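Note that one protein chain is taken out, while the other chains of the complex remain in position.
And then chain A:
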Amino acid sequence: MSQSAVSTAPVKPAGVAERARPSLRRRTVEAAEKSWRPVALLLACFVAWWVISAAELVESYLVPSPGATLDVLLDKPDYLWQHSWVTTYETLLGFVIAVVVGVVAAVVMVYSSTVEKTLYPILLFAQVVPKIAIAPLFVVWLGFGITPKILIAVLIAFFPIVISMVTGLKAVDPEMLQLSATMGASPWQTFLKIRFPASLPHLFSGLKVAVTLAVTGAVVGEFVGANEGLGYVILQANGNLDTPMLFAGLLVMSLIGVILFVIVEIAEQLLLPWHASRRDGSVTTSY
């Protein structure tokens, strides 16, 4: 075209958000502001526990004092560490297997409605069967080793992963798919560049549920038949009426769950910074 376009030079519009990363100090302050309430609540519970046991409102063999529990943690660190490691190992292995199998199953289900129709009822059945009820069967089949524990962790963590991944893969903007069709994208390109990344926020919300469930799965497996792991520790302590050890075991178990959850959340923020910042901006209010 030969027309001149002098009169219509582009003007940079105002009102565009500055691309700012909050400083480390500000982020720390923000994290502190966000977390002081739960921390205060935890402290209050701890104080209540301490008061109840100190005032001997409940027999000490029923509820041990915080001091007694702490003593166990300090006296037998090797014992607890060894068994915690077993439980953590089973949990992580179960979780990782559940992620791999769950993601693959979700992808196959989304791309083939025949597979989806076939698998879905089985999945649902596997989900509604109480894991604690089939755990003994696994022990009978697979023995006292860590295999049945891992299997139960997989079974229990698998469902939220599949469901969230299927939701994520299906939630992709249909216009985005039409656009990729006009670009001549192959199914593989569409999956790799559009569908898979778009599904990750959904997947991560499933992973956070799954990782805490995996801990439960491993411990359930240990309850049914084991000679190591935190489930075994708790069962032993229960048999000996050793409530301080029982409480210590519970404490460590919860700690493992919390730490794994936080690790998944950190991984989410590192891998999906675009999602984290958008979510923060749309959900939190400033007062």
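As a working rule, contacts are C-beta pairs under 8 Å (C-beta built on N, C-alpha and C of every residue); 3 or more make two chains touch, one makes a residue touch a chain; residues count from 1.
Keep in mind that, in the parts below, contacts and distances are computed from a predicted model.
When the unshown chain is looked up in UniProt, the name that turns up among "Heterotetrameric sarcosine oxidase delta subunit", "Succinate dehydrogenase iron-sulfur subunit", "Fe-S cluster assembly protein SufB" or "ABC transporter ATP-binding protein" is "ABC transporter ATP-binding protein". Touching the chain that is not shown, out of A:Met183, A:Leu241 or A:Ala267: A:Met183 (per the contact rule at the top).
If you put the missing chain back, the residues of chain A touching it would be 1-3, 5, 7-8, 10-13, 15-17, 19, 173, 175-176, 178-185, 189, 193-194, 197-198, 272, 274-275, 277-278, 281.
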